[in-house]
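First the structure, in the form of structure tokens, and then the observations on it.
As you look at this complex, bear in mind that one protein chain is not there, while each of the others sits in place.
Labels run A and B following the written order; every chain starts at residue 1.
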Amino acid sequence: MSDSRYDAIVIGAGANGLAGAHYLARAGKRVLVVEQHEAIDQSADIGWVPPRVLRELGVNTVNIEAPDPWLTVPLAAGGTLELSRDVAKSAEAIRRISPADAAKWPEFSARMHTLASVLERLYLAPPPDIETRNVRELARIGALGLYVRRLGKQAVIDLARILPMSIAELLDDWFESDALKGALGALGIWHLKQGPRGGGTAFNFLHHHVGSPAGVFRPARSNVTQALQALQGVEVRRGQRGTVLAKNGRATGVVLDRSGETILAPLVVSSADPRSTLEPIAIELDPEFAWAVGNIKARGVVARGTLMLDRAPGYATLCIAPSLDYLEHAYDDAKYGRDSAAPYVEVQRTGARVEVHVQYIGTSGHPDLPARVAQALDVRSDQLQLQAAEQSLYHGELTLDQILFMRPVPGWSRYRTPIEGLYLCGSGTHPGGGIPGAAGRNAAREIV
Amino acid sequence: MSLRTTPFHPRTGPLSEGQAWRRWAGYVVASSYELSHEREYHAIRNSAALFDVSPLYKYLITGKDAARLLDHVVTRNVGKAKVGQVLYTPWCDNEGKQIDDGTVSVLNEQTYRMTSADPTLRWLHLNSSGLSVTIEDVSEKTAAVSLQGPSAREILQLAAQQDLSALKYFRLTPAKIRGIPVTISRTGYTGDLGYEVWVDAAQAVPLWDAIVETGTPYGITPAGMLALDVARIEAGLLLIEVDYFSSRHALIESQKSSPYELGLGWTVATDKARYNGQAALEAERLRGSAWQFTGLTVDWDSLELLYAAVGLPPRLPSQAWRTSVPVYAKGRGGRQVGYATSGGWSPLLKQYLALAHLESQFAKPGTELLMEITVEHHRKAADARVTPLPFFNPERKRA
Partner (left out) sequence: MSKRYDVIVIGGGHNGLVTAAYLARAGKSVLVLEKRPRVGGAAVTEEIFPGFKFSMFSYVVSLLRPEIIRDLNLPRHGLHILPLESTVTPMENGDYLAGWADHDETRRELYRHSPRDAEAYDEYGRLMHFMAQAVKPILSMVPPDPTSFAPGDLAALLKLGRHFRGLGAERLHALVKLMTMSSADFLDEWFETDVLKATKSASGIIGTFLGPRSPGTAYVLLHHYMGELDGVFRAWGFAKGGTGAVSEAIASAARGFGAEVRCDTGVSKVLVKGGNAAGVVLENGDELAAGTVVSSLDPRRSFLQLLDPSHLPDEFLSDIRRFKFRGSSGKVNIALDSLPVFTCMPDGGPGGRLHRGAVSISPSLEYVERAYDEAKYGEFSRRPYMDIVFPSMIDPGMAPPGKHVMSIFVQYAPYHLNGGWTDAKREAFGDAVVNTVESFAPGFKSKILHRQVITPLDIERITGLSEGNIFAGELALHQLFFLRPAPGWAKFATPVHGYYQAGPARTRAAESWARRGGSRRCAS
């Protein structure tokens, strides 16, 4: 059955897919969104949603959490360290475990925030095209360079030094307390198959700090996907997985897996991960490009799930990562394909749900994982429901070689693909995972 | 550890009178068996020369999508080829620059054999994503000989006890030689009547014996690469790493060539689904190529004059050369307009021939140019005329 009622088909009804779809609809296109899961995902969206996206799409039903304290860290000696949204208040709390660290906290917060703001500027547009001869693009790059220079010499040096660093080295330079470093270091290895001593984890740390106020080092949580779902303007079909169709270098539409139906459209935008989007049409691609797509590193190291508790917990986010070495040991296990014997666990309360994030998981079967997590949290295994994600939830790890103009494939970072009419807009593209909606917006703006 | 020998080496080894060997794809093959290659060359044009061509890389491609894979890789239309057909074809990278050239033999509906000068296994694999196909490297398992010359058909018919008169140019047929299963293809690298015989490596020696025994009364002569080189120049056939560089090996853009620039435009199909380099090739076809690959015939009188000036008779290269030699436009201040990459004296045509790359405007047949010749340590230039390829094209080649 063919059907050209649509100008564009968007694959995936997550935040990026929906955002992209709605931007296209606003530009006058008739859009169909195809989503493989029947049921709507109830879990929270993790990451900073650019306010611009919400404003431009007219979304006012979104609920963005700003928990205070934003992190609760159990201390080995007993009690907890609570980090607040107010920098001075956090410094006070830190003073009880280390006066030296407390004294550094405000400056650390300020410096990291400056660097994150540079990334923020980069994320609301396609990545700089450094190979271009286009005058406007060169001017944009120049403006970015000037912006960075005006932040001061320290910022430029920080940028060059810190981006490639390991989070362990960065934190060791500033702080002495293991508990504080462990809790912060966890953000550096978030969703990465790397330990805190690995280069590039400082970048990952900054990436996930984008959009948060100074001194808050955990991404925001919201229900932006649900809010986008409530918008009118696009048709959504659930329960069907869409596979791209292409012929002679052009996208022609999508075929649905359960009904077998073919839907034609000249424009297909996929928020699914680049590999699964492009592999079915590999024959249309040049082999070097297909090889590069196959090389995208998207190793899953995270298990997510829910925790059933009798009473709502007193914290917003609880972090089990007592030191950098703890995290490094946890990563060592993953290197050899095993689940961490002592995993990094983070528990997040969002409304009535209590969600769990666990790192690292190995590559095959996870029989002991619930028991280990339960032990770390001092709960029973049957209170936990965990699901291991074998593929990275960010479609492409946020390593230094897979960001900006290298993401998702070097040289193809502007959402296009070699197939005419086929675009990518998911977290596998710039700016990457953890910034819901940004890629969708950027992609749509490239298209129209 | 050293170079390996081909499956025919037990027979070819003892034949070498002067231990003149060379490397080909990691194997040792004969440059010539006799002390000079001349008689071996004449056998090609006069009776039958027997070459060991086992070092070619060979791949067996089977499965439902075998033709699709090959069509994705090469420039010719494999899908349209019939069982029993052999296609000579180059293949290109995404920019339409030539990577290598070889043959694709249609052994069966879903079975193809591809040969190449350079290893191609990885390239085939990279191109096979999403296809239902099996790629097997049979280079070491399959041996091959090439029998070229006016007596080639008679010899093989006798050896195979099979009528080969119906086997057309660039077609193949299964056969049995003294009970050994082989494939005989009417292909070769000499531009003459000739066949290549493909056999399982384990049966190489008995096959050689069978062919040689049968052919001895007809003057069959084992021949080496030096003889082949002269014949291939007469036939206008290009050689990778000599007449062109694989785009894979090129260090700079100007070292790359497209099939159009190599006179292989006829192999570029225009009726195929998407294949590597298609867009770039189509664009080049429409705008025309900057270079052409064509023949040069050096003018004898001009050559003689250059040598006479130093009191010598002309020195003719009896072995073909493979160095690069500048070609200039005629006239005052004539600039360099190309370069010859292969050349030598043709004993058959009694002419000094060369294969050259020329800027398109200077490549029209009949154009008079100058080719550099070094005479007694001084650089001179002899008159040369652009000659369309092949230089030698006997009727028996296709008859």
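Just so we're on the same page, a residue touches a chain if its C-beta (ideal position, glycine included) is under 8 Å from a C-beta of that chain, and two chains touch if they have at least 3 such contacts.
Note that the structure is predicted; figures quoted are calculated from it, not measured.
Contacts of the undisplayed chain with visible chains (whole complex): A, B. Of the listed residues B:Arg11, B:Arg39 or B:His125, the one in contact with the hidden chain in the full complex is B:His125. When the whole complex is considered, the residue among A:Asp273, A:Glu328 or A:Glu355 that touches the unshown chain is A:Glu328. For the options A:Pro51, A:Gly79 or A:Pro164, the residue in contact with the chain missing from this view is A:Pro164. Checked against the full complex, the candidates A:Val236, A:Ala342 or A:Leu400 give a single residue touching the omitted chain, namely A:Leu400. Residue B:Arg23 is the one among B:Arg23, B:Lys176 or B:Lys364 that touches the chain not shown. Even with one chain removed from view, chain A keeps its contact list with that chain: residues 130-131, 149, 153, 156-157, 160-165, 169, 173, 194, 197-200, 291, 295, 297, 325, 328, 332, 335-336, 399-401, 406, 410-411. Along chain B, the points of touch with the absent chain fall at residues 1-4, 23, 25-26, 119-123, 125, 137, 248-249, 251.
We take it that only the chains that are shown with their structure count from here on.
Centre-to-centre separation of chain A and chain B, using mean CA positions: 55 Å. Remark: chain A residues 247-249, 279-288, 290-291, 294 touch chain B in the complex. Residues of chain B that touch chain A in their complex: 68, 72, 94, 123, 126-127, 129-131, 273-274, 276, 279.
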